[in-house]
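All protein chains but one are shown in place.
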Amino acid sequence: MRLFSKIVVATLLSTGFVGQTMAAECIAPANPGGGWDFTCRSITKIMSDIDAYDGSIQVTNMAGGGGGLAFTHVVNERNTDDDLIVAASTATATRLAQNAYSGMTADQVRFLGAIGADPGVIVVAKDSPYQNLNELLDAVIADPSKHAFAGGSAAGGYDHLKVLMALKRKGFTDIKKVKYIGVDGDADAITQTIGGFTAAMTGDISGVIGFIKSGDVRVLASFTDERIPGFESIPTAKEQGIDVVAVNWRGLYTPKGASDASYKKWTEALRQVGSSAEWKQAMMANGLAPFNKVGPDFQNYVDGVIAEVREMSLELGVMK
Amino acid sequence: MSDRIVGLLTLVVALAFFASATQLEMPFFSDPLGPKLFPMLVSGVAMIAGTMMLLNPDAEPEWPVFSTFIKLFITSIILIIYAYTLKPFGFIFPTAVASAAISFQIKPNLTKSIIIGTCLSVILFLIFKFALGLGLFAFPKALIG
Partner (left out) sequence: MELFANLALGFSVALSPNTLMLAVVGCILGTIIGALPGLGPSNGVAILIPLSFSLGLDATAALVLMTSVYYGAMYGGRISSILLNIPGDEPAMMTTLDGYPMAKKGQAGNALVLSGVASFVGAFLATIGLMLLAPILARVAFLFGPAEYFALYLLAFCTLGGLGSKNQAKAALSVCLGLGISMIGVDKSTGLTRFTGDNLHLYDGIDFLVAIVGLFAVSEVFIFIESHGKNSSIGVKLEKVTIPFKMIYQTKWTMLRSSIIGFIAGVLPGAGASLGSFLAYMSEKSLAKDKEKFGTGDPRGIAAPEAGNNSAAGGALVPMLTLGVPGSGTTAVLLALLMTLNITPGPLLFTERPEVVWGLIASLLIANIVLLILNVPLVKVFSRVLQVPAAILLPGVTMISFVGIYSLSGSYFDLLLMILFGIVGFFLRKMDIPTVPVILGILLGSHMEVSLRRAMVLSDGDFTYLFSSPISIGLWVAAIIGFIVPIFLRRLLTISK
């Protein structure tokens, strides 16, 4: 074993894989493989590829509490750390709004920005009888027990809320009757829908791109203001008279007590990534739509989202 | 006897688990089983298993003598202290002390244990930090800025 480690250490030393002792850090508040992990890994990779940030950035996974553990860690232990960014998304805002981080609030950190968003969609299998969003929603309203939705987030999460919001716009408020099963991610939800176990899938477009291209599914609506670039044939919910906009932005926050200079440095780096060709390519490949809010703008936007989700959750009875 | 004690303990814990499951809130939307049923089923099976152990105990296992129990207790305490100190005191120092202490439990030779502890902690640190790239700190953060 000892001999082995020597070989390994030697190989790695020779390939230059010895990070700087005090590298900056990007915390992905989940296990490797999810959206937050992707945010940290691609953004930091591009930051160093295009030299937007001097020095190396290490990605750390800190799973727990649906992001709550990392949030608490940042607030309590790293509040003045200038070299720290943390991945966030709509799920972060949703959980903050629903008080799911055991009393922690959004104003305990500083939101840095988001440079891409995953548009929300409603998808059915190709052999489904429903051709547009209204047909599906009408059918659900007529007989909720026959139509289940599958989504990648837990009940009460953003994927579930999207459906409830759409139904509410149609005047249906008996949401206890709406069937929703929360599975492990969008891909799992779409598999259940293609398999015919659920009537429709609610999630983000990135998880279903492969299936759209292969013709296994039909996207009934996207929850965006305008049609998604690259997927112009998908009508928005708005066009169909259902005014719901729901995107899953991919962004970052920093500790509240970090210096203004570092906040500026990070926003600058993030802006550069946002306008780089590499990021555009990554967005294309992963089905992200343009969404560029960096700096104070973004902070206002997040505050707005949190207020909206809180109001909605109270109204729908998701939280008390 | 040990089996009976564990059987009884199982019954008590399973009952507590069952009681705590009944307190769970029902969800706000359609879910016929809810979050209660499964935990209740599990505690039910556990109660049956506990009762069987209570009534049909196996032969008594060979428990260690009292002095060995003390030794095990000390080992657990060392590990717990180690868990708490790993972060604030950095990797090297707590690891050296903890591995020396465990080594001493296995072979009571003070000098050797200290050497083993120190070497292990430095070698492991080098492997984890530089070969595998884990985010460990060698010394307390306050010391290295």
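Order of writing sets the labels: A and B. Residues in every chain begin at 1.
What we mean here is this: a contact is a pair of C-beta atoms (placed from the backbone, for glycine too) under 8 Å apart; a residue touches a chain by one contact, two chains touch by 3 or more.
The shown structure was predicted, so the numbers you read here are calculated from the model rather than taken from an experiment.
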Considering the complete complex, which visible chains touch the unshown chain? A, B
Of A:45, A:168 or A:238, which residue touches the hidden chain? A:45
May I ask you to list the residues on subunit B that touch the chain which is not drawn? 2-3, 6, 10, 14, 17, 20-21, 24-25, 27, 30-35, 38-39, 42-43, 45-46, 48-50, 52-53, 56, 58, 61-64, 68, 71-72, 75-76, 79-80, 82-84, 86-87, 95, 98-100, 102-103, 105-107, 109, 112-113, 116-117, 120-121, 124, 128, 132-136
Can you list where subunit A touches the absent chain? 1, 3-5, 7-8, 11-12, 15-17, 19, 31-34, 37-38, 41-42, 45, 48, 56, 58-66, 68-69, 72-73, 101-102, 145, 148, 154-157, 179-185, 187-188, 190-192, 194-198, 207, 209-211, 213-214, 216, 281-282, 284-287, 318
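What we mean here is this: only the chains that are shown with their structure count from here on.
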Using CA atom averages as chain centres, what separation in Å is found between subunit A and subunit B? 35
